[in-house]
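The complex is shown incomplete by one protein chain, all other protein chains being positioned as in the whole.
Let's look at subunit A:
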Amino acid sequence: MSTAETNKPATTGIGAHLGSHLRENGMMLALVAIVLFFFVIVRATQGVDFLSAQNITNLFLQNSYVIIMALGMLLVIVAGHIDLSVGSVAAFTGAVASVLMVRMGLPVLVVIPIVLVVGGLIGAAQGYWIAYWRIPSFIVTLAGMLVFRGLTLWLLGGQNIGPFERSFQALSTGFIPDLFGPDKPNFTALILVAVAAAAIVWTGVRARAREAEFGITPEPAGFFWARNAVVVVALLFVGWKLASFRGLPNVLLVMSVLIVLYAFFTESTTTGRRIYALGGNEKAAKLSGIKTERLVFFTFVNMGVLASLAGMIVTARLNSATPKAGVGFELDVIAAVFIGGASMSGGVGRIIGVVVGALIMGVMNNGMSIMGIGIDYQQVIKGLVLLAAVIFDVYNKNKQG
């Protein structure tokens, strides 16, 4: 007999809405606040423009691989597991790519799919034990972390392999060419960003209309438009800055497409929903006809593919495969997912949260580096931010009862 069963009053109004979406809105506000903080501080202390076109471009180049892997990690964590091997897998697949290209001279367009398949096979090899033998993912992927780091060293013979041809480097450091000629600003970039902004608003409006049709109480109109205005202004600002520099980085495009795909997959497809159900209560999901083993297996295969993509991006950016590539990536990625609101016990977490979580980490890395804060303090601060974000979650959950 719980007291909670006595009906809670239906929540309405802006206050209630803010409350129920406290987490996501809070994260967005935190990101904006952190950006503004660095903007002011960096200008005051270093006399540098934190939001310069070059630095914004750098931010995306530096963080794309974390965001890409975090998309896969979210699925793994929502399913109730963890993957500690992603850093080593990224290094290993980057090494495989370099061997295929530099030593064996295979063309880039052949190498990329091969490496993605290798990543998928690595994910399958780990996921098999986790899904079908029920060996804890922490242990399997801890083993994988060691195994693939070792294999990277073996494959590279302890040396760096590089450089690569331009077309492979373009994966990370290339920009989308301007169809309207080389004049500044870059019109292609501006148009793409404007289209993206319009698409975001349009899907939002459509979702609202559909909700109204089905009688769901929608988010208060004022709030909806205010939030969209912030997002659109931020997007256009970033777009303008990028356009006045070198245009849209290729990675940014790849990353954006993946974000949209994964957001759609997790929120609007039957398979995505089943992963949440599996993480929420595996036994109940199984007795509802959900093939839980297969889903767990899939999340690890998917993680492997994304890790290999990230591995290639990192390798392309460094323009060489190195034995030390990707050390500690797993921690950045996992931290981004938890800052983004996922729950350790599974079943909870959203793509948008993860992206914002990864950006918060990325902006802090970048800002603190510009300010010349030592790596020692940086680690301490990042650790405390992670802890604070999770404490905030738990506190909120307890308050809800």
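What to note about this one:
In the analysis below, a contact is a pair of C-beta atoms (placed from the backbone, for glycine too) under 8 Å apart; a residue touches a chain by one contact, two chains touch by 3 or more; residues count from 1.
What we mean here is this: contacts and distances are computed from a predicted model.
With the options "SufE protein", "Xylose ABC transporter ATP-binding protein", "Benzoyl-CoA-dihydrodiol lyase" or "ANTAR domain-containing protein" in hand, the undepicted chain maps to the protein name "Xylose ABC transporter ATP-binding protein" (source: UniProt). Of A:Ile112, A:Ala131, A:Val348 or A:Val385, it is A:Val348 that touches the chain left out of the display. Residue A:Ala284 is the one among A:Ala199, A:Val257 or A:Ala284 that touches the chain missing from this view.
Along subunit A, the points of touch with the absent chain fall at residues 1-10, 210-211, 213-216, 268-271, 273-274, 276-277, 280-281, 283-291, 347-348.
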